[in-house]
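Missing here is one protein chain; the remaining ones are kept as they sit in the complex.
Labels run A and B following the written order; every chain starts at residue 1.
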Amino acid sequence: MNEQRFRLFAGGRIDRERAVRFDFDGERYTGFAGDTVASALLAHGVHLVGRSFKYHRPRGILSAGAEEPNALLQVGRGAYTLPNQRATQVELYAGLSATSQNRWPSLRFDAGAVSSLLSPLFPAGFYYKTFMWPPSFWLRHYEPLIRRAAGLGRSPTEPDPDRYEKMHVHCDVLVVGAGAAGLAAALSAGRTGARVMLADEQSEPGGWLLGSKTAIDDAPAVEWIASALEDLRSMPEVRVLPRTTVTGYYDHNYLVALERVGDHLPPGTGGARPRQRLWKIRARQVVLATGAHERPLVFRNNDRPGIMLAGAARQYVNRYAVRPGESAVVVTNNDSAYPAAIDLSDCGMQVHIVDVRSRPPEAMAAAARQRSIEIFAGHALVAAHGHARVREVTLASLDAARTGYTGTPRRLSCDLVAMSGGLNPAVHLFSQSRGRIVYSPERGCFVPGESVQAERSAGAANGTFPLAYCLSEGREAGKAAAAAAGFRKRGGLRSPKVEGEREQPAEAWWISPPSRAGAPLNKHFVDFQNDVSAADIALAAREGYRSVEHVKRYTTTGMGTDQGKTSNTNAIAIISQTLGVDPSQVGVTTFRPPYTPLTFGALAGRDIGELADPVRTTPMHDWHLAHGAAFEDVGQWKRPWYYPAAGESMQDAVDRECLAARNAIGILDATTLGKIDIQGADAAEFLDRIYTNGFRKLAPGRCRYGLMCGEDGMVFDDGVTARLADRHFLMSTTTGGAARVLAWLEEWSQTEWPELEVYFNSVTEQYAVASISGPFARALLEELATGIDLGPEALPFMSWGEGRVAGIPARIVRVSFTGESSFEINVPSDYGLYLWTTLMRAGARYGITPFGTEAMHVLRAEKGFIIAGQDTDGTVTPDDLGLGRMVSRHKDFIGKRSLARPDCRRADRKQLVGLLTEDPQTVLPEGAQIVDRVLPRPPMKMIGHVTSSYFSANLGRSIALALLRGGRERHGERVVLPLPKRRVAATVTAPVFYDEQGERLRA
Amino acid sequence: MKYSIFSLLRNAFSYHENWPAAWRSPDPRSAYDVVIVGGGGHGLATAYYLARNHRITNVAVLEKGWLGGGNTGRNTTIIRSNYLWDESAHLYEHALRLYEGLSRDLNYNIMLSQRGVLNLAHNLGDLRELSRRVNAIRLNGIDSEILNPAEIKAMVPILNTSPSSRYPVLGASLQRRGGTARHDAVAWGLARGADARGVDIIQNCEVTGIRHSGGAVEGVETTRGYIRTKKVGVVVAGHASVLAEMAGFRLPVESHPLQALVSEPIKPIHHCVVMSNAVHVYVSQSDKGELVIGAGIDAYHSYAQRGSLPVIEEQMGALIELFPIFSRLRMLRQWGGIVDVCPDASPIIGKTPVRNLYFNCGWGTGGFKATPGSGWVFAHTIAHDTPHPLNAAFTLERFTSGALIDEHGAAAVAH
Partner (left out) sequence: MLLIHCPWCGPRNEDEFSYGGEAHIVRPAAPEAESDAQWADYLFMRTNRKGLNLERWVHTHGCGRWFNVARDTVTHRIEAVYGMGEAPPVQSRGGG
């Protein structure tokens, strides 16, 4: 099918030198560069391109732009495939492959069309009224049936091979839309020197002018467009973005636009360029010159292929040099269809005009009659006939009341119906900016009301349709926007000369009456994509769904991929007729972003894959990698979890690591713990208010473990804080809590106690930390350390000292999370890896063993040390943890008052206990729930749960920590833990399993 | 008229021109036994169960806009009862059980679709939390199970379970009875049911004041006149604080935008509901083919039914991490609702400092799934002036005593 039978011999914005091959539903076609898929198919006489959602009715090409509800195609193959692409916007590229959607087995013979036969049973909302009996059938039979019918195109099934990127920009004036008004606005704003951005959806600027034969300054409009663009290019502060749709208008003049950088090129050929670019624009002023969408007319079978909008027909003729048929009926309620009829006639079609108005515009009618176009004034289309293509229409003369017909209906054969129900300003972005749109009875459409943000509408978007007014309004809007942004230039721009146009008002005409008085409306479609007819809308109103939102949701009108661009106003008008109120009283649905669908990938940008979230690693990370560590994600950090040797299971490795830490030396990379440097005259006082326990009396050189509560009295973090000097502390926090704790300190310091002199700095990444534990830890460190006495008297437990380790300046802190004699060696980060490898080398003869977070958890659990966030969950007080002794009575601190509330003083609060399973080999799963008594079946009363649970190689048995109701009073009692397939009995104990007196720790 | 395939058939012959209104549109009367403020799902359910369970039918539901136009019509329609604490689990499970019979009870198909809800775990802490939750839920008699990555992959083949992803999927909990329901249908079905039992549903009627004297409520001022009443139940989601101020007290809630979005409709490819706490997204596919996607609340407090773009961008990053094949699909529509969030992420259902004035609020991000259960217990509370056992713990008083029900982990995403 290479013959473009309907291509005109001359004209259009296509490049006849560049033929482009593509295929549709397996057939091969040829178009030209500059074509859309829709125009190229029409050049071959192909109108039938899709099936509707509900009734699978054959559908053609309705429009020539973003409002297209019907011509949705699956475009591209394999990983590049894209569902629901509007044929009217997809630019042709070599090798493009498109298929129709929502049909089986083929577009022409679609088995789904059986639903059309049953359509009398499927009025709006039918599914709410049936499929309820028998009840068991819903989930097993009915719903799967409905689901099978769901959707239009198909999702890709492979990851996206394309890239997306984002741009963040500021500008003084953003002009949206480069039609007549937008170009005029950009010109007048640009000449003031303001930073202007002009974004336009189409492949070339010009808007509807590209498809009209109008002259500007006595030359074809395209010449004016070209010179306007040349002027704009000469302005250094102006940026013109074609193929860029502004899709969202958010708070504080923040707008989002999608630039289709590579969608018009064959997939995979864009090279380093992204497929699409998301522009995030902060504009001081915005001019909305977004144009208008033509409304369809509502008559029986108005959805047949070959029925299109009159303006679109004109676009196909003039912009794409395509004759959309042989014989056209142009039906209208306004003047704009006359030039369309003339253009269709001039390209060789036979044309009739049906004008619902009894008095057609004189000059235009005369021009039409000159071309032998017959005009049926005061007539309406009763129905269209044909199936896969319109064949014929019935028209009839309207009676005086305009609710029925007089005389004999006539039939006209045709293969194109070009309809115009008037224009709807594209007020989407205006509405998103929170502006209220108002109904204009004179213009029969909704227009922007008062601006809320720094924005103004111009041209057709403002309900101003004649070209001369569009140009002047655009010019004034651009000038005013620039002035509001602080840019002025004397002298006005000359107004371009435009052929005189004086339009008669459109008649508010929404729907053709049924063929006989009292007959039901049938197949008068309002929303084409979702098959919503006028009868559906009337039914909704009759059933009480009267709010426009109810009608929309009940009938699904306006909820398709076009979001009702062609249907919303007609739907509102039909509701108003049904209810007998003015359209302004029906109200409008909210226009929500985006204006046209926005690619998920573009919204995600580069923040996916390994860039989804930053990865934080310690200076020793490469060593861990080289030594086969398995890693655990803790916040953004990668921490070694355990270091399996060849052939070892995780449990083997953890057992070995735990034994080494108690019998030789274990070494842990503790760099990730949060470190906050705190200084100032009032630092001690501040810490006193933050921690539950006292810090004022802590001597320099000493450390103290502290608990931090929220103001609700619940523990939220813990850690050891060292007093480095009188006014200088170093606080450690949990790995995951570091940022939160710093923010917490800043908040209290700045907002509640600004009178305290205290400063905070995160130094987490300034220091690398190796913590060595075990009976030989001191011996090893003594080999490497200089300038510091490491003896237990000189450097006792909970103190710190400075010296050098392996020649590196180091702070050595005697804290222990393992319960063994431990030394935490802090060195500047750059030396971390050197410190670690030196320790490993020198420690080899002591059997030094790196251990990961899992062994660390086991070792600390043997000692009953809690992990905030694991053994606490935001509902646990210090006393619940058995740490009541750390709650100072002598001072206030954050959360103290909350601890005195009745619920915090209950005796049966959940308290931290140990659990020993009856079978010492059984390791309870963490999260197991505790009951007193197992019942044959749930529900059972739960009295607590396991927070930490491990096999302890050192003890040769399993251990667990749990929060248990009234647990402190229950030591020695037996409890049961019912698990999905078994139950485990355990004895409640104190939460310390090893070295209760802490002798090893202090050694 | 009873809805069924037979009534559809019968009406097909009369071109569907004889269907009666699903509810009347009465003018407000001067007095009612009970006034429910708020015509969303919870308010309509309250009115429905007042009539159905307690035979209190002299009831008005006052809605300032259109029925179901607040969070009922703006949520992502997920239904589940996998809550940690006993109090919540029992309340949400009661709701789920009511949902399971609601289409029949109302003779209105709410299109409950129990295709399963998966909650993903991405780190060891998540896994621990998941196990705790699943164990607790099971012992409360509610279905819940844990899946390993291979089982997850078998159930959702398009999910990225690669161990090398930034936050790999380590496991999931599954509630098979969880799923979705058609949100509008829930509101409309309840409205029809309440109306049929005599409740006056009055739209476009905004409450502007709450009159009380001697510590007891007397009536409400509205844009359509003053209405006397013995009892007032306030169920206005995001606007609870505004109504509380009219009655002279404050609530422990903050209103935030919660955003959601849908994709263009595509052929079915994703059958259950997938939620991820750690990477902040949840997604299901509707019976119309749209992917329905939600995330966390916007951080700042707001009464605007819209949110900020960065929340959506982050959510899309998370979505594509989990479902790389969705990258080329497109966002069709984004919107926001106003949710009122309690400090413990649990609702308040009960009495207030004003006698015979009851509040039901603070549902945060989780209200839709509770709709019939919430109405059931709130109706009981209003009818008997004492809470139902299922909402006894959800008092306003708990913020004084400290007996909070901390469900932060249970919300779809961490706040």
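Criterion: a residue touches a chain if its C-beta (ideal position, glycine included) is under 8 Å from a C-beta of that chain, and two chains touch if they have at least 3 such contacts.
Note that this is a predicted model, so its numbers are computed, not measured.
Student: Using the contact definition given at the top, list the shown chains touched by the missing chain.
Tutor: Every shown chain touched by the left-out chain: A, B.
Student: With the full complex in mind, choose from B:Pro252, B:Pro265, B:Gly366 or B:Pro387 the residue touching the hidden chain.
Tutor: B:Pro252
Student: Given the contact definition stated above, which residue among A:Arg16, A:His385 or A:Arg434 touches the chain not shown here?
Tutor: A:Arg434
Student: I'm checking contacts with the chain that's been left out. Which of A:Tyr127, A:Tyr142, A:Tyr254 or A:Phe631 qualifies?
Tutor: A:Tyr254
Student: Among the options A:Arg402, A:Lys896, A:Arg957 or A:Arg1002, which residue touches the chain absent from this view?
Tutor: Of all options in A:Arg402, A:Lys896, A:Arg957 or A:Arg1002, contact with the hidden chain holds for A:Lys896.
Student: Suppose we count only contacts with the excluded chain; which residues of subunit A make the list?
Tutor: 250-254, 280, 282, 434, 452, 711-712, 743, 746-747, 750-752, 754, 892, 896-898, 900-902
Student: Could you pull out which residues of subunit B are in touch with the chain that's been left out?
Tutor: Touch set of subunit B with respect to the missing chain: 239, 241-242, 245, 250-255, 299-304, 308-310, 340, 343, 399-401.
Everything below uses one rule, namely that only the chains that are shown with their structure count from here on.
Student: Quick check: how many Å separate the C-alpha centres of subunit A and subunit B?
Tutor: Comparing mean C-alpha positions, subunit B is 22 Å from subunit A.
Student: Mind pulling up the subunit B residues that touch subunit A in the complex?
Tutor: 3-5, 7-9, 11-12, 15-17, 19-25, 65-67, 69, 73, 86, 101, 103-104, 107-114, 122-125, 128-136, 138-142, 145, 158, 165-167, 182, 184-185, 188-189, 203, 263-269, 279, 285-289, 306, 308-309, 312-314, 316-321, 324-335, 343, 398, 400-404, 406, 408-409
Student: Which residues of subunit A touch subunit B in their complex?
Tutor: 53, 80-84, 120-121, 123, 126-133, 135, 138-139, 143, 146-148, 150-160, 162, 248, 250-251, 254, 256, 280, 520, 522, 535, 539, 542-547, 549-550, 553-554, 556, 560-561, 563, 590, 592-594, 597-601, 603-605, 607-610, 612-613, 615, 632-634, 712-713, 736, 869-870, 873-875, 898, 901-904, 925-929, 931, 937-940, 942, 945-946, 978-980
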